[in-house]
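Only one protein chain is missing from this complex, and each of the others stays in its spot.
Coming up: subunit A.
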Amino acid sequence: MIVRKLLLSDRGSQLFFAVLLATTVLVPLLNAVVPDGSMLHLPNYSVALIGKYMTYALMAISVDLIWGYCGILSLGHTAFFALGGYAMGMYLMRQIGTRGVYGDPVLPDFMVFLNWKELPWFWQGMDHFGFAMLMVVVAPGLLAWLFGWFAFRSRVTGVYLSIITQALTYALLLAFFRNEMGFGGNNGLTDFKDLLGFDLQAQHTRIGLFLATAIALALSYAACRYIIGSRLGRVVEAVRDAESRTRFIGYKVENVKLWLWTFSAVIAGIAGALYVPQVGIINPGEFAPINSIEVVVWVAVGGRGTLYGAALGALLVNYAKTYFTAALPEVWLYALGALFVGVTLFLPQGIVGLITKLARNRTTS
């Protein structure tokens, strides 16, 4: 009831759900129902590509929630994305079983290669889907909670906080590169075969993953929208705009931040878990600080503090990236940098801000 009222009062969110619904219906239809030879047929790899974009949109929403609404600029959010991804990757690894190169029924190939005799403790239970999915949420959530507990309690804010988030993801990057960590080192986790018994290459599995991503995106969006529309959402924005005022009227600002931050990290983790089976690999490169910065650019380009703007930015920037990295690969990083500077200087509210301004001018003139 309240959610419906909220969504109806917000044009951008309506549009977001309309587009998401249309995509969710059309993509499987064009892929599975429209015959192979037809112009309108959507190949399998496109289904996975669109699914991947949707995990990016999910990631962007997670960053927008804490940056756009609470003013916490995280430059390390893909740490949570990658942890969720690794949790999923570990499950997929254990599904390979004897089909690996070394044919060990329990140990993944890289462990046999390292001459390990048994499964490390943190791999135990990861062959159970339910437990692995729990870890998708718990691993990033717990890390975020611990990090936030220390950072927010000691009142680290602004640039300093951003820097330590960056340090966090960088530290994890270095750690996951090490073979002894037990996460496949440099190569990460790959060569996945199936998920819940469904062949990952099969068309219906692709569609299933795509639908799961669409549902996760819709639910996460609705949850974020609910939070933002609640009194808690107003407190969150109050923290962003006047933190000490919020304290003096009796809110425990640390707890507000900690809660929102952890929730945001969990969404990032879910995005990572959905990403991995659709791209077929997770490696330490996902922890790279540049990835986290890219997410911030998506949100800035789309327009922060709107949620749907973040999703839009994720799609547009990644579309541009796909185009650039194919046509002019060496230019992409410069283009990304230029985009960020340009948006910061000329479009502080991003594309969404620009559109609202144009629309307002049209109605007033």
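By our rule, a contact is a pair of C-beta atoms (placed from the backbone, for glycine too) under 8 Å apart; a residue touches a chain by one contact, two chains touch by 3 or more; residues count from 1.
Note that in this section contacts and distances are computed from a predicted model.
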{"item": "Per UniProt, the name of the complex member that is left out, chosen from \"Electron transfer flavoprotein subunit beta\", \"Molybdopterin synthase catalytic subunit\", \"Glycolate oxidase\" or \"Urea transport system ATP-binding protein\"", "value": "\"Urea transport system ATP-binding protein\""}
{"item": "Residue of A:L49, A:A212, A:I227 or A:I355 in touch with the missing chain, whole complex considered", "value": "A:I227"}
{"item": "Of A:M93, A:V256 or A:A300, the residue in touch with the unshown chain", "value": "A:V256"}
{"item": "Missing-chain contacts mapped onto subunit A", "value": "227, 230-232, 234-235, 237-238, 241-242, 244-253, 255-256, 259"}
